[in-house]
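All protein chains of the complex are present and in place, except for one that has been dropped.
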Amino acid sequence: MAGVAPGGSGSGSDIYRGNGPRLMLPVWVFIGIFLLLPVILMAVYSFLTKEFRGGVIWDFTLAAYDQFFLNRGLFGDEPATIEWTYIGIFWRSIWQAGLATVFCLLIGFPTAWYVATRPASTRSVWLFLITIPYWVNLLIRTVSMKFLLRDTGPLNEFLMWTGLISDPLSLINTNFAVQVGLFYSYLPFMVLPIYAAVERYDFSLSEAAADLYCNNWTTLRLVILPAVKPGIVAGCILVFVPSLGAFLAPDLLGGAKTFMIGSLIEEQFKGAAGNWPFGAAAAMILLTLVMVVLLIHARVQVREDR
Amino acid sequence: MSQKNIAVDVDKVVKRYGSVTALHGVSLDIREGEFFTLLGPSGCGKTTLLRCIAGFEDVSDGRVRLMGQDITPLPAHKRPVNTVFQQYALFPHMTVLENVSFGLSRRGWTARDAEGRAKQMLKLVQLSDFAKRKPGQLSGGQQQRVALARALAPEPQVLLLDEPLSALDLKLRQAVRVELKQIQRETGIAFVFVTHDQEEALTMSDRIAVMSAGHVQQIGTPREIYEAPVNRFVADFIGETNLLEVAVRQVDGDRATVVLPGGHVVEVPAASGAKVGTGHLSVRPERMSTAPGGGDLTVLVEDHVYLGTDIQLHARLDDGAPLVVRIQNGAAATIPAPGTRLALDVEAGAARLLAD
Partner (left out) sequence: MAKTDIRRFAGFRATTWLCLLVLYAPLVIVAIYSFNASTSITRWGGFSLKWYVDVFSGPEAPKFRAAAINSFAIAIGAATCATIIATAAAVAMNRAGRFRGKLASLALINLPLMVPEIVTAVASLIFFITIGFKTGLLTIFVAHLVFCIPFAYLPIAARMKSVPDMFEQAAMDLYATPWEAFRLVLLPLMVPGILSGFLLAFIISLDDFLITNFVKGAGIETLPTAIFGSVKQGIKPNIMAISTLLLGVSVVLVTLSWLIGRAGQNKK
């Protein structure tokens, strides 16, 4: 095909040129009105005054953020000191999400690699097996994990049967259980993008490295990991971001001591004890954190694409 | 043939993509019933021009007329021209018959009439037995013929072909050339054929437009293009040639007097636009012969390439400029050793002074 033919096949096609805005209108209506606008409204709510039976009074104030970051004593008249309760919950969430990401990576990378290097005939079956849990209802998966980990659940019974332990371990309502839940919830999110990256990997690069005296592990470190890094980063973000705001795993597998951001926010909107502006403020802080992660990722990606 | 009416009139067509100009005011006429080829290297604008005629691209300036009617503002689906695409673009979800009758149905033919006509077209391209197959079940050559049948079925006023042979292997390509030319003659429809393959262009075309960098360099019959190129680009692009730098003493209509490297003064045919001063002379390698008694040019042989039917000599003129000479192989042919000084004669009328 002659060099300058931008109308040709590829992504820059303009068969239906002029219709773009019209075709995009439903997206703007639905996502614009029912997500973008609500998020903006939520930002506004975080600056309003709380009403005691849930809801808000339209008086602008910084009270929600003040409550989040500062401690002014029981009656609000003491000198402000830093309030660690909520920062602590955020910190625990970040820590738990980070840990889950690391574990998912440790299990997910070898799995993705192994599946992607299967012969074409069996590869799709492997991929299928890895994909199924990704499609299974997250609530059901979390409930299953709760059932498995119960004091009188199958895991404890099995361990006692083997004689490894004599009394059941109490696993539920611990940070450990929440961690297992997060790991279990988002493991498929790690495997799939890494699999996609490994599948695109050009194995002649490994051969070239082997030819130049690398053993397999050196090749992994010097050649493979840099080549599939975009897939790894994507996988880490896909695990970290939802883990950070996770609700089901901490709620069903954890207890009061394992509180995470998701539960903190949820609590503000349920029942009479709620505090909508405070919940909105906490959600804003979570959203900001997530956006920072995504922006950094996007910037790094743009820089590396150049 | 030159008496016929004009089928497509491309009038000062300009095509810009942002800051890039793909076509710089191209004008040409395609006559009814002729096999017209747009020839040029990739990126020369030939495909863009074809797409402008088909209606896939809006022209930035200029007009396109079809049978005297201005079709510039018409979208592709309102232009009575059809295209054979480079990759054929046969609809993979339809049978061969459905593909061929697609255009007819869109033009309002009844299903029965369309099917009858489509079957007739499949007979023309000798694929009657394949009507119920899907395109994916056909070979490349068969797909190519279905694409042709599909484009010819609605009896377009002009058929556009975008490098239709490039996806075929060499042997098939040569067979299809003959077939294509035959179908063109039978149907009497003007074909506009885009290719970068000069051999294809020379063997099939009634006339060729040689394009480069968004300009038409020369329009003419294959013989005119090959034997009387107007400028260095055409001479160099079509076939092999030697471009000798010469001093032009005098230009008189289509004749010129030039001083060859080595001092010989000769009279040669000149392209219109040739000027006095320094010019370029095109000499085809096969139009020179050794002249034992001293000839127009003297060269030093450096190397040779054995081509079977011919022997190609790589030599240098005294001023260091390279020169390629082809001598016919035969029982009496001797290959001059490297370092041999050789006197050459240029066949009368075979050297040609170019316009730039």
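Details
Labels A and B are assigned to the chains in the order they are written; within every chain, residues are numbered from 1.
The rule is simple: contacts are C-beta pairs under 8 Å (C-beta built on N, C-alpha and C of every residue); 3 or more make two chains touch, one makes a residue touch a chain.
Source: prediction; values computed, not measured.
Touching the chain that is not shown, out of B:12, B:107 or B:185: B:107 (per the contact rule at the top). In the complete complex, the hidden chain is touched by one of A:52, A:84 or A:114, namely A:114. Annotation for subunit B: contacts to the undisplayed chain at residues 54-56, 75-78, 81-83, 85, 87, 89-93, 102-103, 106-107, 136, 150-151, 154. Residues of subunit A in contact with the chain left out of this view: 8-21, 23-24, 26-28, 30-32, 34-39, 41-42, 45, 55, 107-108, 110-111, 113-115, 117, 124, 126, 128-133, 135-141, 143-148, 150, 152-154, 157, 183-184, 187-188, 191, 203, 206-207, 210, 215-217, 219-220, 241-242, 244-245, 247-248, 252, 261-262, 265-266, 269, 276, 279-280, 283, 286-287, 290-291, 294.
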